[in-house]
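For reference, the structure discussed in these notes is given below.
For this view, one protein chain was removed and the others were kept in their places.
== subunit A ==
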Amino acid sequence: MADSITPPPHAEPLLSLRDVRKSYGPREALRGVSLDVARGEFVALLGPNGAGKSTLFQLLTGLFNADDGSLSVCGHDIRHNSVAALAGIGVVFQQSTLDLDLGVAANLKFHASLHGLGGRRARERIADALQRLGLSERAGDPVRELSGGNRRKVELARALVHEPAVLLMDEATVGLDPASRRQLLDEVLALRARGVGVLWATHLVDEAEAADRVIVLHQGRILAQGRPQNLAEAAGTATLAEAFLKMTGDTVA
């Protein structure tokens, strides 16, 4: 890798993975992945299907434990101090996890309660989050009546209610039309100003181009990381898209 942006030395990374490994039987899904996400940094985890992105997210959300290596959020190890680590994470899963029969605000309220936010504080945070995403007027509507794009926004709003340090987006734009996709991406990019670190998994190069840093994951390994334009230069291609194809295309099993 030609270039890696190192966060300022005093800033402890919000999210830190060291040599993480995970196998399902004989199949190695992750073979020693190390990465950091710093405060206010938007990191795109770019990889084709089957690269190990979802496995990585399952480990980060405490659904499974890694076979080896360490994962920590704000300095809390996810295995040994999972409660503190989970408190620092906001997640939007690839698959919707909204309760379709509940209202928009009610979905957020359920989440706020799980994170220990109640009463006025929860109401304020929920109102804030909905306003930021332009959903205030839909607060009382059942989620079922919302469009796909708006449902995703509700999930983003929900992931932000407890003001997490790190936001994990697992292929969050899957199934959205281009306009909604762009909108969601812009909303998340704007979070950098508030110091939120973002790990955005995608297989779409155009989304990765907006990132501060791109990490190319392929067959459970990190192939390269750096600024989008630097990755292209290092690969000797004009665009990140070509670089990505060159890196991952010829090794497809």
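Operating definition for what follows: a residue touches a chain if its C-beta (ideal position, glycine included) is under 8 Å from a C-beta of that chain, and two chains touch if they have at least 3 such contacts; residues count from 1.
Going forward, contacts and distances are computed from a predicted model.
Hidden from the displayed complex is a chain whose UniProt protein name, among "Biotinylated protein TB7.3", "Transport permease protein", "Inner-membrane translocator" or "cytochrome-c oxidase", is "Transport permease protein".
Checked against the full complex, the candidates A:Leu14, A:Val43, A:Leu71 or A:Ile89 give a single residue touching the omitted chain, namely A:Ile89.
Annotation for subunit A: contacts to the undisplayed chain at residues 24-25, 27, 29, 49-50, 52-55, 58, 61-65, 83-84, 86-87, 89, 91, 93-97, 99, 101-102, 109-111, 113-118.
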